[in-house]
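As you look at this complex, bear in mind that one protein chain is not there, while each of the others sits in place.
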Amino acid sequence: MSKLLDLQFLAGHAHYLLFIVLMMTGLFIVVDKTNLVKKIVGLNIFQVSVFMFYVSIGKVTGGTAPIFPMDDKYHVDKEALVGIAYSNPLPHVLILTAIVVGIATTSLGLALIVRIRESFNTIDEEDILHIEQEMTRDDNRKYGNAMGGLA
Amino acid sequence: MADTAVVAEHTLRTFKDHLPVLQVLVPFCTAPLIVLLGSRRLAWPLAFIASATALVISIMLMWEVREGGYVAYTLGGWAPPLGIEYRVDAANAFVLLLISAIGTVVLPYAYISIKDEIKARDHTLMYACWMLCFTGLLGMVVTGDAFNVFVFLEISSLSTYVLVAQGAGRDRRALTAAYDYLIMGTIGATFFVIGLGMLYMATGTLNMADLADRIADQGANRTVRSGFAFIIVGMGLKVAMFPLHLWLPKAYTFAPSAVTVFLSATATKAAIYVVMRFTFSIYNPDFSFTNNTLEIIFAPLAIIAMFSASFVAVFQTNFKRMLAYSSVAQVGYILLGISLLTETGLTAAILHMFNHGITKALLFMGVGAYVLRSGGAFYTQIAGLGRKMPITSGAVVIGGLSLIGVPGTAGFISKWILVQAALERAPDNAMFLAIAVAIVLSSLLAVVYVWRAFEVLFLQEPDPNSTATEAPLMMLVPMWIMAGACIWFGFSTEHLYEFAAQAAQGLLDGSQGMMISTGQGGAH
Partner (left out) sequence: MGYFELDTMTAIYAAMLFPLIAMAGNMVFAEFKNVRDTFTLLCAGLTFGSVLVVLSNVGNSITTPVSLFNVFPGVDVAFNVEPLGLMFALIGSGLWILTHIYGVGYMRGNNEKHHARFFACFCIAISSVIGIAFASNMFTLFLFYEILTVSTYPLVAHKGTPDAIRGARVYLAILIGTSIALQLTAVIWTYVLTGTLDFTQGGILDGKVAGWIVPVLLGLYAFGIGKAALMPFHKWLPAAMVAPTPVSALLHAVAVVKAGVFTMLKVGIYIFGIDFLAQTEASEWLMWLAAYSIIAASVVAMFQDNLKKRLAYSTISQLSYITLGMALATSMGVLGGAMAIAMHAMGKITLFMCAGAIYVKYHKTEISQMQGLGRAMPITFAAFFIGSLSIIGLPPLGGSWPKFLLMVGAADTGHYIIIGVLMLSSLLNVAYLLPIVGRAFFLPAPEGTPTKFAEAPLLVWLPPAITAIGCIVLFFYAGALQEFLTPIVSVSP
């Protein structure tokens, strides 16, 4: 606990700022770009910022990779073990899962874009919006007069 | 002789002990099995058997926790808080039952509907995705590990995007609906992960019970608070909490009928359960910030949702889309129940979750039957079908009345308890009188939008060229099971109410902590 807080004091602010910049960049791209592929890219940047956030919170000051030190015969080096500090591996493991999920999301998103391109002939959101508005208008022309004016 | 008896008893007990994980594993293993077998003929029976097994398991789990207490299961024998723990108490047993029951009842219906709406070569994969979605929803609810919730959330979400996109065969807008849902859903899930990260920073654990203990010990600090904000917003997207509901109407409108039935009755409900679990068990509701969030943010948003979404629903010309907007409004009722912060309010929320689940499933099934017979759900397309499809329409009438909350239907009971919960708090704060009035006034909007559909169905002349006939038996039976449930739970809510009250009590008591989670579980 206290070590985590120490970390926050020492270097915390700098890397948090970085995450926030990355996160906002990603979100901005998602919101601003009309190209569907670029939106997915933005989503990836957004997710990566979170992955890095997770990796960083596992860091323990002075900690090394959480692997037992080995001697020549590939046995655990009990002497080297004394006083050694490890980074917390759990967030890393967690984010491994999240990375997998991120890849799945990206591939599914791209697959959807392929299908959208096939049926709308465009991957630009504005164009798709126009097409969809046109479709809605058609629907309303065709079906909008429910109840013979009684509605 | 004696030995065999002992062995038999032992196996029996082990099986029972493994129930929480089997709940998830059965559908989870069915999904790849369906893909590997690759047989279109076997896909549906396998899915149905898996769902039915899940239903049996959830009933057994519910039976075990009916008196309070919980069943705990440590995954792989790794002791919590490091290992993943599944923990079932009254609250999630209730939601498990809802999800698995809906899943099982809807599948026979889906068989016909999917056959009609989706290309034959996609059927196998479709059922595999369906099973994955089912797994994800069950997993979100059964698990006692916060990060595990995220994993299952994504399993269900990813398969949901695929299921929604399957509607492209009928209308290409299903693709963009799925894409929009994917973008918003991923942002929501990522927000949820950020919140979990903050919780982990502050407490160093991800086990829900352990989290609750540690947060209670150290009290609130800024990290814990901002974690809460991220979690609520992230889950709020999945819940379709107003104003984060924008994905819902489009996704529900363009998804295949059977998928809409399944999602409307289960997906938002599982997410609402997670919100409840986080706000009441993990974060102690006594914290002023949880309290304030619920009263100052949830309640007004819920009321706005109840009115604005109902109002939009009134002007729809498509039955399915109308029901989708109505779903947003109904989620408002559930959230309002949560935000009342009393046992009655929470009971109302849990009951409404159940009642709205069966009601909406029934109505969407009706829509699917109309789509099957007349090719669409626009009011002009379903005009006069009440006479051509009387059995389907009879069920739809029951569903509609339950949606309004007419006495004698399930919807009435939960609305009654919700109003009662609001009025119980009226003596200390007159605001709650206004909230009670808001609840009843917004159900008047439900009268308007439901009655528009009724008039179209029954009072309009059917299209003279229409060849619509009654829906097939395999669709009618699930519909009438739901309709029967709507009526049954409108009259005899005794047991359901007691169980919901038990669940509410369990949630409000906060976590039972790590005291006895040794893998055997037990009553407290």
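For reference, chains read A and B in written order, and residue numbers begin at 1 within each chain.
Just so we're on the same page, a contact is a pair of C-beta atoms (placed from the backbone, for glycine too) under 8 Å apart; a residue touches a chain by one contact, two chains touch by 3 or more.
Predicted model only: the values in this text are computed from it and were never measured.
Q: Which of these touches the unseen chain: B:A216, B:L246 or B:L423?
A: The one listed residue touching the chain not shown is B:L423.
Q: I'm checking contacts with the chain that's been left out. Which of B:A436, B:A453, B:C486 or B:L507 qualifies?
A: Touches the omitted chain: B:A436.
Q: Which listed residue (B:F28, B:W44 or B:Y497) would be found touching the missing chain in the intact complex?
A: Residue touching the absent chain, from the options given: B:Y497.
Q: Which residue from B:F15, B:W78, B:F289 or B:W451 sits in contact with the chain not drawn here?
A: B:W451
Q: Considering the whole complex rather than only what is displayed, give the residues of subunit B touching the chain that is not shown.
A: 401, 404-408, 413, 416-417, 419-420, 423-424, 426, 436-437, 440-441, 443-444, 447, 451, 455, 458-459, 491-494, 497-498
What we mean here is this: only the chains that are shown with their structure count from here on.
Q: Would you kindly tell me how far, in whole Å, the mean C-alpha position of subunit B lies from that of subunit A?
A: Computed from C-alpha means, the inter-chain centre distance equals 26 Å.
Q: Mind listing the subunit A positions that touch subunit B in their complex?
A: It comes out as residues 1, 4, 27, 30, 36, 39, 43, 46-47, 50, 53-54, 57, 90-91, 94, 97-98, 101, 104-105, 108-109, 112-113, 115-116, 119-120, 128, 132, 135, 139-140, 142-148, 150-151.
Q: Write out the stretch or stretches of subunit B touching subunit A in their complex.
A: 147, 150-151, 154, 158, 161-162, 165, 168, 172-173, 175-176, 178-179, 182-183, 186-187, 189-190, 193-194, 197, 200-201, 204, 206, 317-318, 376, 378-381, 383, 452, 455-456, 460
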